[in-house]
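Only one protein chain is missing; all other protein chains are in place.
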Amino acid sequence: MKLSEIASLLNCEIIADHDVDICRVAGIEDAGPGDLTFVSNRKYVRHISQTRASAVILGFDMPDAPIASLRTKNPYLAFAQALELFFTPVPPPSGIHPTAVVAQDVQLGPNPSIGAYAVVGSGCVLGAAVVLYPHVVVYPGVVIGDGCVLHAHTVVRELCHLGDRVTLQNGVVVGSDGFGFAPREDGSYLKISQTGRVLVEDDVEIGANTTIDRAAVGDTIIRKGAKLDNLVQIGHGAQVGENSVLAAQVGLAGSTRLGRNVKVGGQVGFAGHLEVGDGAIITAQSGTSHDVDAKAIVSGSPAMDNSIWLRTMAVLPKLPDLYRKIRELEKQVASLKKAIGRGEC
Amino acid sequence: MKLSEIASLLNCEIIADHDVDICRVAGIEDAGPGDLTFVSNRKYVRHISQTRASAVILGFDMPDAPIASLRTKNPYLAFAQALELFFTPVPPPSGIHPTAVVAQDVQLGPNPSIGAYAVVGSGCVLGAAVVLYPHVVVYPGVVIGDGCVLHAHTVVRELCHLGDRVTLQNGVVVGSDGFGFAPREDGSYLKISQTGRVLVEDDVEIGANTTIDRAAVGDTIIRKGAKLDNLVQIGHGAQVGENSVLAAQVGLAGSTRLGRNVKVGGQVGFAGHLEVGDGAIITAQSGTSHDVDAKAIVSGSPAMDNSIWLRTMAVLPKLPDLYRKIRELEKQVASLKKAIGRGEC
Partner (left out) sequence: MKLSEIASLLNCEIIADHDVDICRVAGIEDAGPGDLTFVSNRKYVRHISQTRASAVILGFDMPDAPIASLRTKNPYLAFAQALELFFTPVPPPSGIHPTAVVAQDVQLGPNPSIGAYAVVGSGCVLGAAVVLYPHVVVYPGVVIGDGCVLHAHTVVRELCHLGDRVTLQNGVVVGSDGFGFAPREDGSYLKISQTGRVLVEDDVEIGANTTIDRAAVGDTIIRKGAKLDNLVQIGHGAQVGENSVLAAQVGLAGSTRLGRNVKVGGQVGFAGHLEVGDGAIITAQSGTSHDVDAKAIVSGSPAMDNSIWLRTMAVLPKLPDLYRKIRELEKQVASLKKAIGRGEC
């Protein structure tokens, strides 16, 4: 494909050779002749001058490139779109595999794609063009919207709902029982029936082996467009707001609610019953047992304002030194006191 | 159901309208007419005056409610019991599905419930009324007690034992090989055969995608009544004591032993070969490479006494300020010294 053609499909400004032929999209370090590459992370700018790629997608704020370039406000988005032009995905299972066990009363939309050994329970409703890879298990009474893709070994538990275009990577569990146990006087626990549902709205993607629990009462909700990475834990009755993004291994305890467009770094932990405002950013490995204001940036465990945290962490390794200095000061002040007391000055 | 009837079944004191009809149990924010709700967390007390519920379960120490109320010492337990009165669970698979692959020599107790594509290996012994949801895989030589429920995609590896009434949420792995490798001189590793078993005692519940490893020698043991949340890691040869509770994403390294009634917050990490005493509490995101005394409350990474940790964390964000103050003090002390040296006073 000519670079000029790509430029026009991607709505980019083209600089230098319009006629260069592109046959692949590749990372800047691996790219060779015929490849289109991209730089969106400042860390990789130094590679621009050495790349063997034939062309590069760059932001308007990036330095000049020695090769043909496509300029755009959002180079990462343009890269994503360029990738699509050259990518032929491995097709999903076609039709309904004879070994799939689909209950007789299931309502199937048009063009279902159900792989070997998938199991769909009684009373389920599946939308159009739903893809269930082999070994997906859908418990009874589940509703799955149009265009959902459930990868092998995902489970959707009884009565849960997936909206349209929801993607579950492998091993995702939607609707496992929440961690609800009432303590008895003898120290043992009574299991509390988890009667709520998990509702996953449209355009959500959930990463491999992530688990989303149902609650004793009320629904656990993942709102429209939210993206959850791998091995994330969503506790019973929690909510993740629209277009919020949770990196891998994040944990939300029960009943905590994240607002819209919240960004959560890897391995962050939230205590239960918290409110996190719209647009808040919680950086990696932080932990909080307090609410987080809208648009706040917080860090650390326990979490504090990010700018205070940065300054605090810069000083932290000096703590042994500070300790020594304080002891030294104490001695000096004591000897000054003595000197003054003796009228030595 | 009349509220008075519920009060008598739950052994609660009833205040105000005995005859109100209850048809559901719901959370305080979602509840409407006909609903029984509850408050056990102080954070939700403010909702009592606004709830649209018809009745509320409260502790004796809670304020007056504008609606009928059931008073009890343990409102969370009463809520759990009330929920049971109105909840009709989705029934598990009935009988043995024709696609289940159960080895010929398996000993099955009465009333088995084995779902589609479940696999039970040679030499297994299953108790009465065991429920295996679709796609459960039980390796050879496993013993499963009465009334166990194994959800879809759980695995129990060879020779492991589950006691009675054990519940495994989806994706649980019991008995995967421990992380045991002996370093060779060239930097590579020799895998050590993991010949031990995992023993899970009665009334244990294990959360979705949690993994419990077997050891090279000796058993990994989860004692009676313990509750493990999702995505927990139990290393080879570790032990979790009776009625201990582990929140999500906790990690126990090999050979560490938790006592009885230990409470572990989310994302806590334990190094290997530790002893944690009965009734200890380890708060969320803590990490320890030391033993923990019985009934101790510890926090932080590395963990320290919780009360010290609370005071330390309160001061931590002031560290940049302390740093500045110490430099200032150093200057002042130096100039005082000079002044005294010069006899200026």
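Worth a mention:
Per-chain numbering from 1; labels A and B assigned in written order.
Criterion: contacts are C-beta pairs under 8 Å (C-beta built on N, C-alpha and C of every residue); 3 or more make two chains touch, one makes a residue touch a chain.
Fair warning: this is a prediction, and the values are worked out from it, not measured in the lab.
From the set B:169, B:249 or B:283, the residue in touch with the chain omitted from the display is B:249, counting the whole complex.
Interface note: of A:135, A:214 or A:257, the residue touching the hidden chain in the full complex is A:135. Interface residues of chain A with the unshown chain, by the touch rule above, are 25-27, 29-30, 41, 43, 74, 76-77, 79-81, 83-84, 87, 89-90, 97, 99, 115-117, 133-135, 151-153, 167, 169-171, 203, 205, 207-209, 225, 227, 229-231, 242-243, 245, 247-249, 260-261, 266-267, 284-285, 301, 313, 316-317, 319-320, 322-323, 326, 329-330, 333, 336-337, 339-341, 343-345.
Residues touching the missing chain, restricted to chain B, are 99, 101, 117, 119, 135, 137, 139-141, 153, 155, 157-159, 171, 173, 176-177, 179-185, 187-193, 195, 209, 211, 213, 215-218, 231, 233, 235, 237, 249, 251, 253, 267, 269, 271, 273, 287, 289, 301-302, 304-305, 308-309, 311-312, 314-316, 318-319, 322, 325-326, 329, 332-333, 336, 339-340, 344-345 (touch as defined at the top).
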